[in-house]
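Omission of a single protein chain aside, the complex is shown with its protein chains in their original locations.
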Amino acid sequence: MDNSFQLLAFITLLAPVASFITVCLIAVPNPKTISFISIFWMLLSFVSATILLIAFWKNQPLVLALDWFIVGDHSFSADLALSNRSILMLVVVAFISFLVHLYSAAYMEGDPDWRRYFAMLGFFTFSMQGIVLSDNLLFLFIFWELVGFSSYMLIGHWTKKPEAGRAASKAFIMNRIGDAGFLVGLMIVWATYETFSITEILLSPTTSTWQSAASLCIFCGVIGKSAQFPLFTWLPDAMEGPTPVSALIHAATMVAAGVYLLVRMYGLFTEDALLVVAVTGMITTIIGAVAALSQYDIKRILAYSTMSQLGLMILAIGMGVVDAALLHLLTHAFFKSCLFLSAGIVIHALHKAQPAHLHFDVQDIRNMGGLKTKLPTTFATFLLSGASLAGVPFFSGFLSKEAILTALVTHTNLISLLMLVVIISVSFLTVLYTFRMIWLVFMGEARTIRSLTPEEPSWVMRLPVVILALCSLWMLVSWNPFDFKGWMLPPAEPSSYAVWITIFSVIWVGVAVMLSWYIFNRGQSKTNEALRNGFYVDKVYGVVLGVVISTSSSAVSFIEKRWIDRGIHAMVYVQVILAHFVAWVDRVFIDGTVNGTARLAGLGGKITRSFQGGNIQLYIFWAVFAIIIFIIWAIK
Amino acid sequence: MQQYLLSLLIFTPLIAALIALFIPSSFEKFFRMIALVCSLVQILVLVRLLISYEPSLSLQFVEQKPWISLDLGSWGILKAQYFVAIDGLNIIFVCLAVFIMFIAGISSWIINKNVKGYFVLLLILNAAIVGTFTALDFLLFYLFFEFMLLPMFFLIGMWGGPRSEYASIKFFLYTLLGSILILIVLIGLYLSVQDPDQSARVVHTFNLLQMTAPENFIRDSIFDPANPWMIGSLNAREWGFLLLFFGFAIKLPMVPLHTWLPDAHVEAPTPVSVVLAALLLKIGGYGLMRIAFPVFPEAALGFSWLIGLLGVISILYGALNAMASKDLKRLIAYSSVSHMGFVLLGLASMTTEGVTGSIYQMFSHGIISALLFLIAGVLSDRTHDRTIDHYSGLATKMPAYFSIVLIGFFASMGLPGFSGFIAEIMVFLGAFKSNSVNGLIHESLAVISTLGLILGAGYYLWTIQRMFFGKFHVKGEDKMELLTPLSAREYMVMVPLCVAAFLFGIFPQLILDWINPYTEHFVNTILDTGKRLTLNL
Amino acid sequence: MNGVTILFYFFIILAGVSAGAIVFSKNVFKSALFLLVSLLSVAALYVLSFAEFLAVAQILIYAGGILVIIIFGIMLTTKISGRPLVVENTHILSGGIAGISLFILLTRFLPSLPSGATSGLQPEDIRVIGLAIFSRYPVPFEVAGLLLLIALVGAAVVTSHLKSKA
Amino acid sequence: MLPFHYLPYLAAFLFCAGLIIVIVKRNAIMVLLGIELMLNASNLNLVAFNQQYPAELHGHIFVLFVIIVAVSEAAVGLAIVLRVYQYYQSSVPDEIAELKG
Partner (left out) sequence: MQSLNEQLTGITESFAFVIPELVLTAGLIVVLVAGLFNNNKNKLFNAIAFLTAAGSFILLVAGGLQTNIMLFNGVLQRDGFGEFLMLLVDLSVGLTCLMSIRNPEGRHLSEYYVLILSVALGCHLLLMSTNFIIAFLSLELISISSYVLAGYSFNKSGSEGSLKYFLFGSTASAIMLYGFTILYGLTGTIDFTSSLFFDRLIDDPSPLLLIGGLMGLAGFLFKMGAAPMHPWAPDVYEAAPVPVIAFLSVAPKLAAIGVLTKLLLALHLFGQGEYDWQMIIAAVAILTITIGNFSALWQKNPKRMMAYSSIAQSGFLLVGVAAFLPQGIHFMLFYAAIYLLMNFAVFVYLSYFEMHGVYSMPSFAGRGKRFIWASVGLTVGLVALTGLPPTSGFTAKLFIFSSLWESYQETHKSLLLWLLIFGLLNTVVSLFYYLRIPYFAFIKAGESPEVEKKGGFENFLGLILVVLIVVIFFIPGLLMSLINRINFVL
């Protein structure tokens, strides 16, 4: 039995590598063939992952021991951990990756660097699956970094765009900053436990201060990878990459890796560390939600939304709600990638329809509008997944959020109350920006693009989106649309709050939907004068919300742009200045000392030489003088 | 046959150089061929050697022939030997040397000025490098060590760039200064050490293995571990260690003794840069491990804080300087400074992980820096312009080159999957662990040095961003056409390096198998002997 | 203090004064004459020190030989008609420092010489000197001869080319 | 008994005077004079010291050889001075200084 698990795990893990290698090495000029090959490998990976899941489900966790290398008497292993969680994640990654490959085959058509794209996509999938499977922190760290690398390559895929390069570098460096922390965590773990095996680490009882330090350091890695405060600014910028990449990496998988790591290492985290985690998640989720409201770029809205949702998950983990967070991670993976891919279709369609003379930003939602009729399938998928994001009942997002809320309500301390309030308000904001987006993109009148006739793309692109949209429904989690305890979560003790929370959630979402309807409908359609005047409360809400939200969001965005980004820029500047200064010191002092010494030696030479003016009598004088000095020195 | 393999390895290039010397200088092709043939012969010999190499503590392929045996009257007998052997430390350096010289030989085909002289010097350099790595007699080591200087001086000076004169002299002076420091200790050591095998008369020996045993020191000699002299506030053994340390650190190079390196690299022709970065720098680290640490273990332990500190300073300082560099080769040179800082940090920790990391780092840096200099060479050979800001958008023009650059740069910044990662992570683990295991260096050193990783990513990515992203453009209009795709020869030299960097990143055990017994023994010996000697004082 | 002692002091002072006069004299010719006086005074001191043979040699070779050569040289190198026989001083400070400090140093420590224990030296027996030269010191004697020969050859070489060039 | 112990002082004086002449005078011939004076001082020393060691006449014999050397030196020296004079029309060492670093 173990052997077959092992085989399946290897097939799942290595099929993407095979994709990477074949795409890299086999010189096929035809892009179609390349995409076909890589899609095939992904399918294989997905299928074997699914078989593994079915076969393994509810088995005891299993560690596949693999020795990697030995230093001294320490062995560094490359163990793989098979558990429900990891295999579930594996399936999700393989599945979304497969769909994204499929989607990309159409989306990236005509791109000159076709091969590099698919190669890196395969490589990314491999790395991500590595993170999911590995049972060794060092091994995990390796995939962790590799994921960052492939993210770099994919963000910077369009090398002709300088911004792409900048965004890619930014993403990688910010990840590196987090990873440096992670690395320190690794050092601490090594020095404390002398092993990297996660299973062993979690089993060993240590409560030293090192444990807090180690967990916080590992959390640094999470902050970088999952775009948490304060290292989140790379994520919106990373939208410079191709949209399928954003869907795969910056929505579904890579950024979720941080959350997954937290879940994985949860046992290591001490109370204090968890508090830090929760507060970080809280800050991030607020910033993300507010910022998403003020964006015009469709992908950036989604990026901030992702950030916010990730913050939510991390907050939940910080509060000890691990399973619910993981559930939200899964549902989020589906609906957010669906949103991205749908947005990609919109962009793609607009880009194709865009006439050569008329150049506008195809990602700006102010330029869109009224696409409902032109792109009906996309509208439907967007609506479905958007609803899931907003937490509308009958969608997966509703259930997973409810799971978090339910778990939080059972806690009764002050902090969890605060967190509860935060989550509730954030989910309100989520509804707001989701509907704002849907409204501006699909509803109303076509604005800039009135004359354009964007068309739905081929089924190759639509199929994955539709599949993902279907996955945003409640069935993914459980058969009962109001009970999150489906097949994934272990049955918990029944909570008396659960029903109330469900009801509250439904009402709350409903209020939010209605409010947003008002705001954005009124804001964009100026025809209905009476209606606007009729609702003074509306007006007040509008003003209050308008002022509060727009000010605060612009303030946050300002802060982000001005302070955090600027701060990092400033850090970069300081660093560059420091570097120049050091270079100057190097040139002038250290080098200068050497040159100076040479010069001094030369000077010494000149002095000794000046005794040699060619005048023999002076020579004699110096000689005699030296003898006299010698005599005096020796006599003393 | 087997017992002459090492000599064959050392003397093949010398014989080749001798043959080349007698060929008229108009046969330019011939010199390339003879260098190639020589490298191939060396590779064959090396393969033969590796087949019979067994990873263990014992010396293998030992050749021990009397060389100098001078009767010094009342002082006894001075004995130097032709003593070469392979053990767990130098096996990988010998492999590296043969491999890199092969690469350098092929990439030297671009040299078209005074080809004969160039290849003769390169072959001599080859012999000297292999000799340095295999010699176990201090005098022999020193001979080969110094023997490298002059060929290198001329290679930089005669075939280098516009400021090559300055650079070559600077190189020579710095390294000679280092070797003088070593020479002082060499004199003191051989006078203090006697061969234990001969008891009839005092036999002063240069045998490095015998120098490492404290009981071989003559009683009350200056370096006598039982009773070393005080000179100023330090004892003679500490002085001896410091002299050796700084002597080798110049070669390494270590901040603040590194300034020869950027100049030498910037001015040297590409293959020479490759040899310089990949092999000559390693001799510094090799010397520390072969001589400075084992001979003066207690001083080494006593100064480990200094070594670690200087290592960290080198890491950060080199990285910051790399960031400020406008010249691609200078950037790579400073990155070398940064990377070699890890060697010091790992050594200072004196843990199995740290020392393994140091050795691995040297090996890995040998491969990666060679690749990086070849990368820089591709541009400078085409346009003679290495200023980073003068290029943009190269990725679209030279996609294959871009891929290799990515491999090189990411390998150098320690991306997992490449050999540099294994090395650096081992150094980090060792350095951090050190305080709790043997209390040599503080954890903060390891933590601070992780900044080096961030900075490393910073300067490499910034460079990629400036040179490869955006619209294709090269300053100087006529230079746009010069950027032709990579030639087959360039592939031939760079791809093996990429593969090697990758291979040893994925399968570190390939190398660790060889060095594991050695490092473990090394660490234990240094710690044990060092502590014992410290207690004696 | 008898007459001989007075003579002794007189010659000491004469030798010293004339040597000092050379230092301060600006005329080459006069300097040469002062040197002659000094050398003769020293010769007289030799006589008083029971070294008659040396005194004779001093007068003959130094005063006679060397000084003649020098005066000859002065005449050859200084155009008597054109330029006066004046000699300038240079590096006075350096010369003064070197000379005076050396003198102070010497006189400071000269008293530590083993002094005046015996003075059994008798009026010189030339035979003793002759015997010593040919029994004890034949080698220096031969070398001195060779030295003179070489000096001759050397001077000839130097001046012979002089003629051909000049 | 004559105060022979004053002779070394005279010798020292002569020597230093000779040295000053050698350094100070701007004429090669004067320098020669100075050297002769220095040699003479040594001679005087030898004679004076020989008073202390009357058993053997080392000092006196030494003086003889010194005189011979002085003669040879003077001969060769003057020859050289004459040669220089031919080239430089000068016997001033200051002016004969073309050779310098």
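Going in written order, the chains are labelled A, B, C and D, and every chain counts its residues from 1.
Here is the rule we go by: contacts are C-beta pairs under 8 Å (C-beta built on N, C-alpha and C of every residue); 3 or more make two chains touch, one makes a residue touch a chain.
Please read all numbers here as calculations on a predicted model, not as lab measurements.
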item	value
Shown chains that the omitted chain touches within the full complex	A, B, C, D
Option from B:Leu8, B:Ile23, B:Ile43 or B:Ile184 whose C-beta touches the chain left out	B:Ile184
Given B:Leu18, B:Leu40, B:Leu57 or B:Leu70, the one touching the chain that is not displayed	B:Leu70
Positions on chain B contacted by the hidden chain, ascending	67-75, 114, 117, 142-143, 146-147, 149-150, 153-154, 157-158, 164-165, 168-169, 172-173, 176-177, 180, 183-184, 186-188, 190-191, 221-222, 229, 231
Touch list for chain A against the chain that is not drawn	598, 601-602, 604-606, 608-609, 611-612, 614, 616-617, 619-620, 622-627, 630-631, 633-635
Sites on chain C contacted by the missing partner chain, in the whole complex	105-106, 109-110, 112-114, 131, 135-140, 143-144, 146-147, 150-151, 153-154, 156-158, 161, 165
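Quick note on the criterion: only the chains that are shown with their structure count from here on.
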item	value
More contacts between chains, C-D or A-C	C-D
Centre-of-Cα separation between chain D and chain A, whole angstrom	97
Residues of chain C engaged with two or more neighbouring chains	90-91, 94-95, 98, 102
Contacts with two or more other chains, residues of chain B listed in rising order	none
For the chain D and chain C complex, residues of the former touching the latter	1-10, 12-30, 32-34, 36-37, 40, 43-44, 47-52, 54, 56-57, 60-61, 63-65, 67-76, 78-83, 85-86, 91-92, 94
Touch list for chain A against partner chain C, complex	617-618, 621, 624-625, 628, 631-632
In the complex with chain D, residue positions of chain A that touch it	609, 612-618, 620-621, 624
